[in-house]
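Of the protein chains in this complex, one is absent; all others appear in place.
Note that the chains are named A, B and C in the order they appear, and that numbering of residues resets to 1 at the start of each chain.
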Amino acid sequence: MLITLEFSGGAEMLFDNKKSHEVNLPDTEKWTIGSLLLWIRDNLLRDKPELFLQDDTIRPGILVLINDADWELYGQSEYVVEAKDKISFISTLHGG
Amino acid sequence: MLITLEFSGGAEMLFDNKKSHEVNLPDTEKWTIGSLLLWIRDNLLRDKPELFLQDDTIRPGILVLINDADWELYGQSEYVVEAKDKISFISTLHGG
Amino acid sequence: NKEAISNLNNENILRYSRQLILPEIGVKGQLRLSNTSVLIVGAGGLGCPSAIYLAAAGIGTIGVVDYDEIELSNLHRQILHTESRTGLKKSASVAASCSNLNSSVKCIPYHTVLSSKNALELINQYDIIVDATDNVATRYLLNDAAVLCQKPLVSGSALKFEGQLTVYNYQNGPCFRCLFPKPPPPETVTNCSDGGVLGVVPGIIGSLQALEVIKIAIGLPDTFKQRLLLFDGLAGSFRNIGLRPRQKNCAVCGDDPSIKELIDYEQFCGAKADDKGKNLTIL
Partner (left out) sequence: NKEAISNLNNENILRYSRQLILPEIGVKGQLRLSNTSVLIVGAGGLGCPSAIYLAAAGIGTIGVVDYDEIELSNLHRQILHTESRTGLKKSASVAASCSNLNSSVKCIPYHTVLSSKNALELINQYDIIVDATDNVATRYLLNDAAVLCQKPLVSGSALKFEGQLTVYNYQNGPCFRCLFPKPPPPETVTNCSDGGVLGVVPGIIGSLQALEVIKIAIGLPDTFKQRLLLFDGLAGSFRNIGLRPRQKNCAVCGDDPSIKELIDYEQFCGAKADDKGKNLTIL
């Protein structure tokens, strides 16, 4: 299943500074955001997984978007990922 | 056939100051942008059609967009309109 | 406690003529601007454009909070300061630049650190709050204070080539804590000193903050309440994100809040309330 992952606000620094990733998830299981997070940790993250995940969920300060809407509107980590979804991880900025 | 018409940059002033219009085109014919322009003149325009059309095409200074892209990329008035298309008429601004 | 301004003098009719003719503003809207007070927290990259466009538009009273003095390294983005003012107080510099443009605006500089001790008293005196700060601890402090005082909070931020904009605690929309109940680990936070920022990026976001303030002051719809703008200056892209509604279980704006007075935000965030020092946890 092809989906797009996006990282911005600094979160891209954990992923080779690449903001957009097309990824192909194995069709072996039903993918939720929860299981996607672990897949990202095991397959995309270069190092320092604690800067992305804490207690197997997203670390505080990163907003997760499902097709440009807050994941909270879709049941957070329970949401079942569909083909062509765009899942974004936005680190909040604090500079001014 | 349901489509969305949008007017901005001042072009909306010819259409009751309403920027977005959902319209239902009669299914009696194949609609091109060219025939749509005449339909707009006859069905939506309040007055002063010469501020919108000249010689049956769009007047100079209004950019026509088909789903957020320049109509020039789609054959201008020859483009065949499809259901759910968003056709926009953007009057260019000159103020500063 | 303030006497409302109920008409425009001839000078102001001339000064604001180009915005008075906008039907969405008109005399009624202009009077609303004149009777609105705005507290801008941070006289830096975001606060400068915010302040000058609000002064230009005729906001009645503009308060500017900043504890810092002007340094040469600020001038690539903090456009209301000048070379000759380096070493002087940022809050006074912004107030002076605003007054030079529009002397009918009351500009009040506060040369102080916004803290749990002074925040409520300050914020209570203003109608709309602009978060133009540069660090996590002050953002939580400002959020909680705005919720406790029931003021809308127009929040902007910028780093490198990116910017973010939203409006918290407005018309039953979410607050900062609804989105981020827990602060980020200090080691994940980058500030402008360490990460850098292109000056015009906070310029764009700060200008957009001024626009949001004007819309709130006049009562126009379609603000960034429960919406987040993501700006990527490198890509030249703007994205509009739909956010969650106010969270009933939010610690500060929820139905049964646990935070009823301001706390120690440096401790809560494990980081100092400036964009200069290292994190407390590292010290």
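Convention: contacts are C-beta pairs under 8 Å (C-beta built on N, C-alpha and C of every residue); 3 or more make two chains touch, one makes a residue touch a chain.
Since the structure is predicted, the reported quantities are computational estimates derived from the model, not experimental observations.
Contacts of the undisplayed chain with the visible chains, over the whole complex, involve B, C.
Checked against the full complex, the one of C:42, C:58, C:109 or C:174 touching the unshown chain is C:58. The omitted chain makes contact with just one of the residues C:9, C:103, C:171 or C:267: C:103.
Screening C:6, C:237 or C:258 for touch with the missing chain picks out C:237. On the side of subunit B, the interface with the absent chain consists of residues 8-10, 19, 50-51, 54, 59-63, 65, 68-70, 72-73, 90-96, using the contact rule stated above. Listed by residue number, the positions of subunit C touching the unshown chain are 11, 14-22, 24-25, 49, 52-53, 56-58, 72-73, 75-77, 79, 81-84, 100-103, 160-161, 192-201, 203-204, 207-208, 210-212, 214, 220, 222-224, 227, 229, 233-238, 240.
One rule holds in what follows: only the chains that are shown with their structure count from here on.
We define each chain's centre as the mean of its Cα atoms; on that basis subunit A and subunit B are separated by 40 Å.
Once the centre of each chain is set as its mean CA position, subunit A and subunit C turn out to be 29 Å apart.
Counting only residues that touch two or more partner chains, subunit C has none.
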